[in-house]
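Input: one structure, supplied below.
Here the complex is missing one protein chain, while the rest keep their positions.
A, B, C, D and E label the chains in the order they appear, each numbered from 1.
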Amino acid sequence: MKFIKEYRDGDRVFDIYLCKYKQSSVTKNGKQFDNVVLQDKTGTIDAKIWDPNSAGIGDFDAFDYIEVYGDLTVFQGTNQINVKRVRKCSEGEYDTKNYLPVSKRDLAVMATELKDLIASIQNTYLKELLEMIFIKDQEFADLFQKSSAAKAVHHGFVGGLLEHTLSVASLCEFYAKQYPILNRDLLIAGALCHDIGKVSELSLFPENDYTDDGQLLGHIVMGSEMVSEKIAQIPGFPNQIKAQLKHCILAHHGELEYGSPKKPALIEAVALNFADNTDAKIQTFTEVLEGTNETGWLGYNRLFESNLRATRD
Amino acid sequence: MKFIKEYRDGDRVFDIYLCKYKQSSVTKNGKQFDNVVLQDKTGTIDAKIWDPNSAGIGDFDAFDYIEVYGDLTVFQGTNQINVKRVRKCSEGEYDTKNYLPVSKRDLAVMATELKDLIASIQNTYLKELLEMIFIKDQEFADLFQKSSAAKAVHHGFVGGLLEHTLSVASLCEFYAKQYPILNRDLLIAGALCHDIGKVSELSLFPENDYTDDGQLLGHIVMGSEMVSEKIAQIPGFPNQIKAQLKHCILAHHGELEYGSPKKPALIEAVALNFADNTDAKIQTFTEVLEGTNETGWLGYNRLFESNLRATRD
Amino acid sequence: MKFIKEYRDGDRVFDIYLCKYKQSSVTKNGKQFDNVVLQDKTGTIDAKIWDPNSAGIGDFDAFDYIEVYGDLTVFQGTNQINVKRVRKCSEGEYDTKNYLPVSKRDLAVMATELKDLIASIQNTYLKELLEMIFIKDQEFADLFQKSSAAKAVHHGFVGGLLEHTLSVASLCEFYAKQYPILNRDLLIAGALCHDIGKVSELSLFPENDYTDDGQLLGHIVMGSEMVSEKIAQIPGFPNQIKAQLKHCILAHHGELEYGSPKKPALIEAVALNFADNTDAKIQTFTEVLEGTNETGWLGYNRLFESNLRATRD
Amino acid sequence: MKFIKEYRDGDRVFDIYLCKYKQSSVTKNGKQFDNVVLQDKTGTIDAKIWDPNSAGIGDFDAFDYIEVYGDLTVFQGTNQINVKRVRKCSEGEYDTKNYLPVSKRDLAVMATELKDLIASIQNTYLKELLEMIFIKDQEFADLFQKSSAAKAVHHGFVGGLLEHTLSVASLCEFYAKQYPILNRDLLIAGALCHDIGKVSELSLFPENDYTDDGQLLGHIVMGSEMVSEKIAQIPGFPNQIKAQLKHCILAHHGELEYGSPKKPALIEAVALNFADNTDAKIQTFTEVLEGTNETGWLGYNRLFESNLRATRD
Amino acid sequence: MKFIKEYRDGDRVFDIYLCKYKQSSVTKNGKQFDNVVLQDKTGTIDAKIWDPNSAGIGDFDAFDYIEVYGDLTVFQGTNQINVKRVRKCSEGEYDTKNYLPVSKRDLAVMATELKDLIASIQNTYLKELLEMIFIKDQEFADLFQKSSAAKAVHHGFVGGLLEHTLSVASLCEFYAKQYPILNRDLLIAGALCHDIGKVSELSLFPENDYTDDGQLLGHIVMGSEMVSEKIAQIPGFPNQIKAQLKHCILAHHGELEYGSPKKPALIEAVALNFADNTDAKIQTFTEVLEGTNETGWLGYNRLFESNLRATRD
Partner (left out) sequence: MKFIKEYRDGDRVFDIYLCKYKQSSVTKNGKQFDNVVLQDKTGTIDAKIWDPNSAGIGDFDAFDYIEVYGDLTVFQGTNQINVKRVRKCSEGEYDTKNYLPVSKRDLAVMATELKDLIASIQNTYLKELLEMIFIKDQEFADLFQKSSAAKAVHHGFVGGLLEHTLSVASLCEFYAKQYPILNRDLLIAGALCHDIGKVSELSLFPENDYTDDGQLLGHIVMGSEMVSEKIAQIPGFPNQIKAQLKHCILAHHGELEYGSPKKPALIEAVALNFADNTDAKIQTFTEVLEGTNETGWLGYNRLFESNLRATRD
């Protein structure tokens, strides 16, 4: 496959790309044409279909994978494809990994880690709850593994939600060893469930955008409610534990102004907030450093409220 | 009935009061006795049972209504009852209105207003939802009428939650007339449901204190979840309306730092926030003015961040 | 009249427009020309006078109404008028309603509502004051009706100040019914006077911009001082009422950081602050919704600190 | 005169003191008596009149100067006067300097400095205005010299307002030399007028408390309005200068949250804010140091948000 | 040894205690006596020396260890020692562990952990620096082990600074494993040095209070300067590493408003801030839970801005 970043002026184009955007437009002479944006994992490129009604131009929509035939030209310093033929592809013709940002970690390995963590829980009610959510509810489990943890910022890639969740749980496991006062079962259960609402807050890739429910309700409240729904199916689940687990989810942003409707009132909620925040910030900084070739100061970063720099030996 | 505020030094005591507090203690001489606080709607009074094991002292606990026989003495400037005999009373022997702060409005009239408001809803799904919550769920409906709207601050009395709810709905109804862009059905439904979680956040009078669930989860999240549970029983309830109604509940405090996990994103959520805030503040100011004989400046009030004063002609 | 939004490439232009902006400039060849911006209620358009000293180009300034003759061309995707002849028009040749944003409500109807409200005041001093301001001071009354309530944000149109004032007063009237503790006379007088300083803070349309006094002093202080000046002409006006009314004006923004030099200390000042804020925010949201064809989420709005959306059924 | 701080148990009392407080009360036995607080410049003391209707007890009210005859006793560790006889004194019998905190600077010297400053103003309009306020308006001039600059905090003594005003003006005069861009006339006029509203915000000593107008309107707005009233009597006073001077007064607290309805927009308003703040803070710190015998750290001070300490060599 | 908490009314006292406070006073009859407060690890008790000049009362000062002989009485509900004889003790007569709060961890074990951590550093310059500070500078090393990490809040006991430092380093070591992008040497060096300034900010136990330098300069700046002084003695120490290490110390409070003069600009500074904050908050919560017998809600905690509670199974 020839990736988008490799094209030079005059190249012939003949490969499959993801259509990120499509809209009809009209030239100054009143002629109809289509504005299209194509994407692969190396970037995006503008494409024009000047004859949208010609024979070779098949039907397709945004977020379809399409085979494109045409020429690459440079217009005002920017690459652009003059599209001659288009064909919508079927699953199997392409490998989504070439088109979407994906976790560097192996999904299967991460899935195993998740199961092992659940197996390590002592409290039978919490263990049953986690199995219902992450193992028995196959539809949810699939979604959870494909989701990103954010639209932008950190872990914004396929598998990002799972990767972030395991990383937070790993910090919590270390905390539980270092601080014996922590209730490990509650803390690990909170770590695994803290962001499950993101499965409903964000649509899957390639769209990966806020859903209506996500905007109106948010992943904190949706996640807390998902836990309630599952618990309703477990006879005898103690209300005390339910309230404490839901509290950990509700309070995991740590501050009201960050969208948590409650400040942490339990020591496990305090710990979970630190684990979530630590992983989010270190991963964000890591992505900033990976995303630049700049060797000096990287300029003011709004999240960190500071000019950032890679450490030097 | 002789009210607590009426007692003078030397009076004989023989009437029924609510026991607000009871704890065993030991005198300096090592003798056991009971510290008790009695309450009626005019205030509270300390009482001592110096012979807790004597014949006339029946069993009772805090929040029981008890018939007390004894003498009133003044100790260090404060009235105090020397209790000789105590008997725990049964329901029917007393009228709770004499013991608890109660709304000035008639409960039955308010209940009718609530039903009329529900009847005025056009959208069949929303109307069915409101009927399920406030009419068909008899247990909830009873609790809702007895609840206060707060532990302290405003509407902290029996019926206060219903009174506040109707007052907010009344403001919303006026808004809907003045601003035709508002969706009246959604706004009134939001007004009626916005504080239903308080039924679980606060225990009933005479305790009227935060519950465990109230502290850990809060009335905003609990109320939003109660709506979800009822909607799950209404076939075909549109998800769009469900998300919008829940958004109005979640956003009704208006600001993240006031405990709303979402800022208002719909015009009805903006309006509901104003109605709730307007009623809460004006009622609070009203209670401040009613609770004082002071005719000049009332001193600095933390909620209003100002020295307050009654308006003069 | 042909409105600015209707022009297409190649059209002949021959109509009256408001000149919003005019400035002389020089081409790269050193030739003088005039840059002009024309406006009507549908929008604005650039115009060039390439021969400013030719016979057909009459004298005119910014904010004059001018009759323009010329051709419409498209330059870099934007419409532009090549002006051949210009003539300054006299009052009577044009209807300002075609050029300026105007309240949807009928000015005469609103003027009557204002008078009725004043007539409903019981306190003779307050009634006389309101009559002096809004009725007997004909010059002020005219200005008040033509003013907008803001440069941008909400009610930014001819009659907007009157419309906003009546809407606030209407909310206050409802409050006075719902909360009998409120002093209706003081509250209505405060509602009518709260923004009278805007008559001096903003220049009239078509300029509608901050005046020097507006920038240096602000409408809150200027309005409060206008009330003092009028009261000085009413013998025996009680100082108590004067101070309370001025306090309501000074405190109507509710918070020091919003420019009120005092926080509300009277219940009527609290109520007026809610009425002003409620009307401003709901009207702003309404204007946001009216100003878009977007059917989904409207993007982040700084005033509401949220992504906004029109409610759906 | 024997000062309050000098009394010991068993002393006979026979001297003139200021009555700070007086209220009738009833003993437990139902007998009427008067609670009185006496004050001189060394402090205050409780006094009891057990026989308010006896022959030797003359009529008097709070804030009268009274001659007291009685005995000093110690009750629960606190000095207290048992009053036998009381007589209300006339002006001339006492020297108020013994009873009230007074500026260390000579009032006459300060009055001369004020006049010299006014004489140094070049702009004839501003000079006339300052003469009208501080010289020709004899009543205001007297009040201005007797006023304190604050109820507590800094310059809270007779002559404090004048002392603070001159100190601010002195800083401004230095600024005008160091920064020639500053308009000296406007800046000095602003310095002299910036706190004139305090004459109405605070009542005179011995009361020295906020007035109703002070609480409802504040000295910033009242001072700005006083300037307007005087200017109205000066024909031809330029509006530009008037607005700028009033802006300096309105903006002199520097921040909206400190009660200024406008932030400084002119360089003289910026300078005046610094002069006012510098003098206020250094004087406050000075009063903290003068008011303690403590030689080490003085504990956390809320205004300075720090533990304070006297500098050591 | 008989501990302070074990005394009952009438007990004979004859044991060694730490004198926390001593001051001469005078009875109402003019007789001199000494007010003393005694302390051991179980608490404090008031003691009175009614005959300070009698034969059995030896010389001693605050913070001496003294042998006390006397009787225990109860005055107004509080235990109090009536002291008959006092003798100042020498080192060796008492074990300070009985009198001061001490870390639960073994000091020798912690000292070994510290050395092992230093030995694990790869960068020779950083390793040499750490050895110079924590090993070769014997005086500092001793102080460091005896210091507490705070006057109050968390780790406020002998050995607390070392315990907190190791706990932070342990978190950092885990971070370095989980996030390979982190420079372990810099991070561990930062962890070990981040609070070394506390050795100068707080005096040792039993005083454990802020020093003058601590109040005026703070441990962040003092610690950063201590690192500079040691580095000046290491030839060839790279300036780049020096600046980065000092940055980690300066930025470890994370926010300017928490006293860090710089926000974290390096990923190790971000990580160190999280480690410090996580350990401080979890330890604080732990101390809150250990310090109460309360089984329900513990009341509002200002640091956590929430009502706290122990987690329940």
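As a convention for this text, contacts are C-beta pairs under 8 Å (C-beta built on N, C-alpha and C of every residue); 3 or more make two chains touch, one makes a residue touch a chain.
None of the values given here were measured: they were computed from a predicted structure.
Chemist: Taking the complete complex into account, tell me which visible chains touch the one left out.
Modeler: Those shown chains that the absent chain touches are A, C, D, E.
Chemist: Pick from E:181, E:221 or E:289: which residue touches the chain that isn't shown?
Modeler: Here the residue in touch with the unshown chain is E:221.
Chemist: With respect to the chain omitted from the figure, which of E:111, E:202 or E:265 is a touching residue?
Modeler: E:265
Chemist: By the contact criterion defined above, which parts of subunit D meet the unshown chain? Give residue numbers in ascending order.
Modeler: Considering the whole complex, subunit D reaches the absent chain at 123, 167, 170-171, 174-175, 178-179, 181-183, 186, 240-241, 244, 262-268, 270-271, 274, 277-278, 281-282, 285-286, 289, 304-313.
Chemist: Write the list of subunit A residues that the hidden chain touches.
Modeler: The missing chain touches subunit A at positions 74, 297, 307, 309.
Chemist: Please give every residue of subunit C in contact with the chain that is not shown.
Modeler: So the residues of subunit C touching the unseen chain are 28, 210, 215.
Basically, only the chains that are shown with their structure count from here on.
Chemist: Can we say the copies subunit B and subunit C touch using the same residue numbers, with more than half in common, or are the two sides different?
Modeler: Homomeric contact, same residues on both sides for the most part.
Chemist: Please identify which chain has its centre, taken as the mean of its CA atoms, farthest from the centre of subunit E.
Modeler: C
Chemist: Distance from the CA centroid of subunit A to that of subunit D, rounded to the nearest Å?
Modeler: Their C-alpha centroids are separated by 64 Å.
Chemist: Need the CA-centroid distance for the pair subunit C / subunit D, whole Å please.
Modeler: 44
Chemist: Residue numbers in subunit D touching 2 or more other chains?
Modeler: 215
Chemist: Mind listing each pair of touching chains for me?
Modeler: A-B, A-C, A-E, B-C, B-D, B-E, C-D, D-E
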